[in-house]
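A single protein chain has been removed from this complex, and every other one stays in its place.
For reference, chains read A, B and C in written order, and residue numbers begin at 1 within each chain.
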Amino acid sequence: MSASPPAWTIAAQSPSRLGTVDVVTRFLKEQRCYITELNSFDDRLVERFFIRAEFRPEDDDFDVDAFSDAFASRADEFDMTFELTPPEARMPVVIMVSKADHCLNDLLYRYRIGQLPMDIRAVVSNHPDLEPLVAWHDLPYYHFPITPHTKAEQEAQVWRVIEETGAELVILARYMQVLSSDMCHRLAGRAINIHHSLLPGFKGAKPYHQAYEKGVKLVGATAHYINDDLDEGPIITQRVEAVSHADYPEDLVAKGRDVERLTLARAVSHHIERRVFLHAQRTVVFDR
Amino acid sequence: MSASPPAWTIAAQSPSRLGTVDVVTRFLKEQRCYITELNSFDDRLVERFFIRAEFRPEDDDFDVDAFSDAFASRADEFDMTFELTPPEARMPVVIMVSKADHCLNDLLYRYRIGQLPMDIRAVVSNHPDLEPLVAWHDLPYYHFPITPHTKAEQEAQVWRVIEETGAELVILARYMQVLSSDMCHRLAGRAINIHHSLLPGFKGAKPYHQAYEKGVKLVGATAHYINDDLDEGPIITQRVEAVSHADYPEDLVAKGRDVERLTLARAVSHHIERRVFLHAQRTVVFDR
Amino acid sequence: MSASPPAWTIAAQSPSRLGTVDVVTRFLKEQRCYITELNSFDDRLVERFFIRAEFRPEDDDFDVDAFSDAFASRADEFDMTFELTPPEARMPVVIMVSKADHCLNDLLYRYRIGQLPMDIRAVVSNHPDLEPLVAWHDLPYYHFPITPHTKAEQEAQVWRVIEETGAELVILARYMQVLSSDMCHRLAGRAINIHHSLLPGFKGAKPYHQAYEKGVKLVGATAHYINDDLDEGPIITQRVEAVSHADYPEDLVAKGRDVERLTLARAVSHHIERRVFLHAQRTVVFDR
Partner (left out) sequence: MSASPPAWTIAAQSPSRLGTVDVVTRFLKEQRCYITELNSFDDRLVERFFIRAEFRPEDDDFDVDAFSDAFASRADEFDMTFELTPPEARMPVVIMVSKADHCLNDLLYRYRIGQLPMDIRAVVSNHPDLEPLVAWHDLPYYHFPITPHTKAEQEAQVWRVIEETGAELVILARYMQVLSSDMCHRLAGRAINIHHSLLPGFKGAKPYHQAYEKGVKLVGATAHYINDDLDEGPIITQRVEAVSHADYPEDLVAKGRDVERLTLARAVSHHIERRVFLHAQRTVVFDR
């Protein structure tokens, strides 16, 4: 959630091989780009390499297309995928909600003050309740009710919004519906969910009630990419809050709201700043 | 920030003396009130006793006036001051702001969903900026500009709002003006300020810039009762966030927003739930 | 882990019923005992009441037996069980370990400087490795090897040490053996184990390796009373530490050491100070 002047960002990953750093950093030097922040990590167990650099071109006539094309051919040699992000980029986003608005309210606030460089294209819900809040922010709200018989149809409606708005990220801000396997595949790596427990503890429904039953002394939240296996997607960030015997399930729900929204906001921020790398079932997160 | 069914609360303090607990608990028993949560503490260095009980009358015809009168005479013997709060009580509150709205937005959200049992009677500001947000919540907004020459006059306007609305608590949610000594006295024990540093470190202006200069690795916020001595009032709660060399002053400001609003909300919640006791320059807080 | 002058402590629990607080506090008043710290809680879901008071007799000739006898008859009316602990009491303890010594070293240090008011009567292990450390503290060390065939016999040896030393608490400080169901029953409510995960996540063996596989961003430890169902006993305290993609399983093990020893030490401290109440599968902990 940086307030520093935005820089260009390049984020890349590839199989491990001598020269993976050099192919990026030498190119930046040749292109007269000054690196202001750099992180790389090699996961020796899966032999995979991850790198992220923030940089600023020294010359005024920096040509992004030329840069991108030239780098692509070098990256190719290393089977390297990369993403180049200009400063001031705002990621197009669709937010999905049900009735609870603590995460939505938080995201809208950060959006409003410019703390999250995203462009909210739409808020989609299976309930009408949160329309006034969204309307006050001058954002479109789509109410697509869902019943056991209309799930496929409703998902098609949702998908149309995602496609038509050009959303690159879908945020499930306490959207209380299970997405179909097909929808999960389409959104792989670009849909973040907030689950209200420290996964893998308390998967599934009513995690705070499960936590109460077990008498745990910490509750938490997990922001993760969705995948086919419910509540099992790659974890981006987690956060906890201390609780006590005096917290009944409804107190845990109340205490959990702050944890959930902070966890989700942080994951979204990291994703937008290209600090998160997804590989198999795990993530690499270059936090700071 | 309890979501449990509200109970009656009695909060009291007195000089230390044998029987201070008993005078409260025996009375509750006699009045057929069941104590669901109880905390007491005796500060041996200043010889002062503090107690807070949540209770529920067993009988339907609980008579609060009779209860209060009867207890008053017993408390008297112990020089004990006390406050009795019914369930469902909502504390009348005035919030003061300048231009930054992260704390205000947070308080309004908690108010909206009923997480803070308060009745916001007015929002007062020396700037017009936050009126739309307040108006959306259907709350009155008073814009009282301030100049070096009109400070006394402006404070009189503010005071009139506090008096006329019957506010029992004034929340300085990043109100960037120093209150006069007179105003501080009038508001003693019922005005909570949020300072954006871990007091007593970084008093005064621009604490995040001071923190940056010192190269600290944690920033924080302090919610405290105001008093005459700026940034020196009794502390209610404090909270921190880790920061790094990569956080420039503007990043600290951004990271600090979450810490500030969580710290302020918690202090306000504790105050409203009568968990905070003020004695001399320190507080007793029966957190849970 | 208080360093304040120790006081008498009374800890009690009973079914919920009008007068549960009063029966304790009125008695203390009558006995001319001044209450310095008091906590009570009523669990409305199971209708059970818990109370803990620290107090100091005002008179020099305080007679503990008379006090205890007199209170017993009153407590009886409320089906109340209670425990009375004198200041300066040191709980007799047996510590069980295998080869890892981070928890043991920590407990011995706190014991050495008097931070944990316990009297370590013996350290028991299924390995000889930690004898020198224990010997340096002038404490007896029993090495009882264990094989699949000698488990019952070994447990009998352990039990004899517990009985003969009069241990009231058994601390499983990374004792890597599963206790028999019989042993668990005998030690119910007086044996604390440290599990190196945030239970109920990652039960069983190699929790840090499980955590690595899942890619969690927090690891933790859980101190709990043992019961028949492995890793399922009532939780006393939990603690976490942030981890990252760069932490391989062996790094999690290393980072976990601090979390484990702090968590265990806190649970032991709470137990010795009679801050923990056990009821069914949950605990009430009057922390401060």
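What we mean here is this: contacts are C-beta pairs under 8 Å (C-beta built on N, C-alpha and C of every residue); 3 or more make two chains touch, one makes a residue touch a chain.
Just so we're clear, the structure is a prediction, and the values are computed from it rather than from any experiment.
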item: Which displayed chains the unshown chain touches; value: A, B, C
item: Of B:Ile51, B:Val161 or B:Val284, the one touching the omitted chain in the full complex; value: B:Val284
item: Touch with the omitted chain, as defined above, among C:Val240, C:Val253, C:Val268 or C:Val285; value: C:Val253
item: Residue numbers in chain C that touch the chain omitted from display; value: 1-4, 37, 101-102, 105, 109, 113, 115, 136, 244, 246-248, 250-251, 253-255, 257-258, 262, 288
item: Residues of chain A (touch criterion as defined above) contacting the omitted chain; value: 16, 18-22, 25-26, 28-29, 32, 34-42, 44, 51, 58
item: Interface with the undisplayed chain - residues on chain B; value: 41, 43-45, 198-202, 213-218, 220, 234-240, 244-246, 248, 281-285, 287
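The working rule: only the chains that are shown with their structure count from here on.
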item: Interface sides of chain B and chain C: same vs different residues, half threshold; value: same
item: Mean-CA-position distance for chain C and chain B (Å); value: 36
item: Residues of chain C engaged with two or more neighbouring chains; value: 41, 44
